[in-house]
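Every protein chain of the complex appears in place save one, which is left out.
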Amino acid sequence: MADEKSDKMSMIVFSGDMDKVMAGFILATGAAAMGTDVTMFFTFWGLSAIKKNAISDGKNIMEKMMGWMLPKNIRGLGLSKMNMGGMGRWMMNRMMKSKKVASLPELLETARELGIKLVACKMSMDVMGIKQEELIDPDMPVAGVASFLENASDSKVSLFI
Amino acid sequence: MADEKSDKMSMIVFSGDMDKVMAGFILATGAAAMGTDVTMFFTFWGLSAIKKNAISDGKNIMEKMMGWMLPKNIRGLGLSKMNMGGMGRWMMNRMMKSKKVASLPELLETARELGIKLVACKMSMDVMGIKQEELIDPDMPVAGVASFLENASDSKVSLFI
Partner (left out) sequence: MADEKSDKMSMIVFSGDMDKVMAGFILATGAAAMGTDVTMFFTFWGLSAIKKNAISDGKNIMEKMMGWMLPKNIRGLGLSKMNMGGMGRWMMNRMMKSKKVASLPELLETARELGIKLVACKMSMDVMGIKQEELIDPDMPVAGVASFLENASDSKVSLFI
């Protein structure tokens, strides 16, 4: 592991809950705006935040089932509490809009514009049967846990979300 | 971001689950007792831990609905698992008492006595329609994510709870 701490922040986005992913992006874009080099490593349920609608061909039955059950993309994420079949999400989105707070898809866009490194976890993609072409950016880096850890050991702040 | 790590701990309390908030306070008061300068940044559901009963006037209908649905204060938080309509909480509280472990309201009190900095997240207060006068301490600092990040980058330990 690296020996000196540079101006970096590392984040594991494990959760696929709208509110938690939003907290992650708010922290990440805030840090990037302050000049920090931010990496977000999406794993398990968090992968839903960096998928696009399309479900690619050539999946086996288990992989297809996973695809049906998981949210299709970042717009499909539900709240961790009081989601009430989507009503909580609708209400949260409405209140955010009235307070002029950026929506989750807008935060994702800002994150990309600010040059935040979005990385997909290789093992989770394998287990959940998600293909590279299903990610929002087909060139998105896909990496293992060692790559995250190397980055984290060199970061001032590391968070598991 | 700051360049040298001082004896600080930073915590984001995102969760409003009784057990998680309790874990946060146990870590925070433990660190403060060891002489560490601790900041707890309450955001999203975590705000319920630093609210008092009163719901202030002048709220719009969405803000009122949020107020009805969220726990009124720290005593109303439920367990993240096995809450069973409050029975899990009752059981947990009973077992804690029999083992002479401090309750959540007592931990909050200790945190304040130890000088732990309790900060409310401005954006979450806006989105959830929580007013300054609804916080347990009307002078409680309300700050944005940048203030948290500056503190975290200077902390030896940063946690997202």
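Going by the order they are written in, the chains are A and B; count residues from 1 in each one.
Everything that follows uses one rule, which is that a residue touches a chain if its C-beta (ideal position, glycine included) is under 8 Å from a C-beta of that chain, and two chains touch if they have at least 3 such contacts.
Just so it is clear, the model here is predicted, and its values are computed rather than measured.
From the options B:65, B:101, B:114 or B:136, the residue with contact to the unseen chain in the full assembly is B:101. In the full complex, chain B contacts the hidden chain through residues 5, 7, 9, 19-20, 23, 26-27, 30-31, 33-36, 80-82, 91-92, 94-96, 98-99, 101, 156-161. Contact between chain A and the unshown chain involves residues 1, 5, 10, 12, 14, 16, 43-45, 62-63, 65-66, 69, 123, 126-129, 144-146, 148-150, 152-155, 158-160.
Assume only the chains that are shown with their structure count from here on.
A separation of 25 Å divides the Cα centre of chain A from that of chain B.
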